[in-house]
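Removed from the display is one protein chain of the complex; every other protein chain stays in position.
Letters A and B mark the chains in the order given here, with residues in each chain numbered from 1 onward.
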Amino acid sequence: MSVEILNVSKSFGDTHAVQDVSLTIEQGEIFALLGGSGCGKTTLLRMLAGFESPDSGDVRINGESILALPPFHRHVNMMFQSYALFPHMTVEKNIAFGPAQDGLSKQEIAERVDEVLELVQMERYRKRKPAQLSGGQQQRIALARSLAKKPSLLLLDEPMAALDKKLRMRMQLELVSIVEQVGVTCIIVTHDQEEAMTMSNRIAIMDAGRIRQVGTPQEIYEYPNSRMTAEFVGSINLLPATVTACAESTTLQLKDAASTVVCRDTRAREGEAYLVAIRPEKVALSTEDEAAGPNCLRGVIDDIAYLGSHSVVHVRLENGKIMQAHMSNVSRDARTQIDFEQPVTLSWEPESVLLISEDD
Amino acid sequence: MKLTKIMLGFGFAFLYFPLVILVIYSFNESRLVTVWSEFSVKWYFELFKDEQLINGFLLSLRIASLTACASVVFGTMASYILVKFGRFPGQTIFSGLTVAPLVMPDVITGLSLLLLFVGLNELIGWPSARGATTIWIAHVTFCIAFVTVVVSSRLREMDGSLEEAAMDLGAGPVKVFFYITLPIIMPAIMSGWLLAFTLSLDDLVIASFVSGPGASTLPMVIYSSVRLGVSPKINALATIFVVCILISSTASWWLANRFSPASGGTGKTT
Partner (left out) sequence: MSFLRRRIWVILPPYLWLLIFFALPFAFILKISLAETAVAMPPYGDIWSWTSGKFEWLGSLDNFRFLLDDEIYVLSYLNSLKLAAISTLIALLIGYPMALAIARMPESIRSFMLLLVILPSWTSFLIRIYAWIGLLKNNGLINHLLMSIGVIDEPIVMLHTNFAIYVGIVYGYLPFMILPIYANLVKLDLRLIEAAQDLGARPARVFFSITLPLSLSGIFAGCFLVFIPSVGEFIIPDLLGGPDTLMIGKTLWQEFFTNRDWPVASAIAVVMLAILMVPIYIYRRIELKRLGIEG
C-alpha cells in the first residue's frame, strides 16, 4: 500500500504553504516530515487527511487518487497533536467511535476495541474518561483510536509534543514498536530531529513549503545535500574554500587561512567554491603542537560546554572564526586537561569531509 | 486589592439589600410595606387566590419554555455559523442581526414588532389576532442573541481538532455535530436555555406591545398591580421567585461544578 504524493501545491492567500511536493512512501514504512514551524509539513499532513485540498497535484494510495474523498471516507487516520480525545466519552467509546462509523456489528466493534487496547496495553483503563488519564496514557489511547479502523495510512501529528522530555524517549520507541507490529504505513510530522531520527525509516526535510532532502536518518546526517539540511540536523562546521586540485582526492584552499583541506569527494572541479562541512564529533582535538599539514587547523580554546558524556569545545581559529569539536570524556578528569585560551590543534580525516555548494 | 474587596462587599450589599427587605416584608401582617406589625403568611394565601396572577403566571411559563426551546435551536445554529463557517455572502448583516438585539431598547423592539404584525395582517392576513403566539415570536427574536453569545463563546473555546478527529474516524458533518460538538457544548446550551427562559419570563415592555386582548403575561399583571401602589402580595410573589431561583441556581451550580472536568476538558490535560 504505497502512498504517492505527486506535485502537490497549496497556497493560503499569498503564502505558498506547500510547493510542488512529490514523495513516495512504501508499504509499512515509517516516514517523517521534519521541518521548522511554518515549513508546510502540517499543511501537507492535513491534505493527506482531507482537511485541506491541494491547489494542484495528486495524492494516491495504491495508485488510486483520494483527493475526491472527504476526510470521513478516507482510509487514513490521524493521531492529533492534542490527541483530540472526546472528553465526554470513555476510553472504550472513544476507540469504538471509528469502527462504529463503518457500520460494524456490536461484536466486531467490541473485538476491535479489545484488540487495540491490548496492543497499547491499556485494557485496565477502558472505562475511564480522557481527563482521568495521564499524558502518556492519553497518547496511547489516541494511538489505539487511530488504529482501530485499520487504516491504510496512519498520520502522526507532532506525536510527542504534549509529553515531557523523559516520557518522550520511552514513548518514541514504544510507538514505533506498536506501529511496526501492526505494519501500517505511517507518516510522522515533527519539528524535533531526534524524534524523526529515532522513529522513522526515512526522513524528508521540509523548508518554506519545499522538500529539501529525502533519505534515511544516516543519509540525512552524514550526507546533507545543502547548507540548510546540514545546519538543520545536528551542528556542523562550515568553512568556505576553493578547489585547487582534483585527482583521486580533491584539495581545497581555505578562505582566510593558510591551511588546505583534502577530501574524497570527487565531483568538484578546479576553481569552484565550496563549503567544507565537517561534523564536530569527527574533529579531533589535540593539545600538542602538531606539524601543520592538510586537514589541520590551529587555534585557541574560546569556550567549553561540559555536557557529561562529552564536551563541546569552541576553538577560535587564527582567522578569528569559531570551529566546534566534540571531546569525548573518556576519563573523569578529561575536562580539566584543557583550559580557556589554550592553544590546540584540530584535525580530521579526509573521509569525514563533505563539500556543499555555496549558493543555496 | 483591599479596596476592591470592600467595593465587592458594598456592591453585593447593594444588590441584595432590596431583595432581603422584599422577602422580610412579605411576612408582614400590615398592608403598609414599611411598617412591621406582626408575622403573617396571609399575603401568600391572597396570592394564590388571585386568579389573574395565576393565569398570567401560567401563560408566562408556557411562553417562556417555548421561547427557550426555539431560541436555543436558532441560537445554536447562529453560533455555529458565526464560529465555524467563516465568510459567506451576507455574513456582516447576519452577525449584526445576532448582536444588535442584545442592546436594542425594549420599546423599539416592541413597537417595531407590533407594527410588523399589524402590517403583515393587512398584507397577508396573518397574524389575525395578537396574543401568546406573537409574544412568543417577539421573545424568540431577542433571546436568540443572548443564546448566541453564550453558545458561541463555548464553541470558540472548544478544541477544533475534536471535530476533525471525529471526521477523520469516518463521521460525516451531521454526525460530527450531533455526536461530538453538541454534547461538548451542551452545558452552554443549557445555560442559554435558562437565560432565554428567564428573559422571556421577565419581559414586560415587548410583551405589552405585541400582546392582544386577553393575553396578559405575569409581568403585565404585576405591572398593573404595581402601578396602583405598593402591595405586599407582590412581596410574597417576589419571595417565591427568589426561593425558586436560589434552589435552581444552587442546584445547577453544584451540578456544573461536579461535572465540568469531564465535560469541559479539551483533552489537553497532562
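To be clear about the criterion, a residue touches a chain if its C-beta (ideal position, glycine included) is under 8 Å from a C-beta of that chain, and two chains touch if they have at least 3 such contacts.
This structure is a prediction, so every number in the text was calculated from the model and none was measured.
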| item | value |
| --- | --- |
| Contacts of the hidden chain among displayed chains | B |
| Touch criterion as defined above, residue of B:I21, B:V41, B:C69 or B:L255 at the omitted chain | B:I21 |
| Residue of B:I54, B:M104 or B:M190 in touch with the missing chain, whole complex considered | B:M104 |
| Chain not shown: contacting residue from B:L53, B:V140 or B:L169 | B:V140 |
| Subunit B residues touching the omitted chain (full complex) | 1, 3-5, 7-8, 10-12, 14-19, 21-22, 25, 33-34, 74-75, 77-78, 80-83, 85, 88, 90-109, 111-113, 115-116, 118-119, 122, 137-138, 140-142, 144, 149, 152-153, 156, 173, 198, 201-202, 204-205, 208-209, 218-219, 222-223, 226, 230, 234, 237-238, 241-242, 245-246, 249, 253, 256-257 |
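Simple rule for what comes next: only the chains that are shown with their structure count from here on.
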| item | value |
| --- | --- |
| Whole-Å gap between the CA centroids of subunit A and subunit B | 55 |
| Of all residues in subunit B, those that touch subunit A in their complex | 159, 161-162, 164-172, 175, 179-180, 183-184, 261-270 |
| Residue ranges of subunit A in contact with subunit B within the complex | 49-51, 70-73, 76-78, 80-88, 97-98, 101-102, 129-131, 134-135, 138, 145-146, 149, 162-164 |
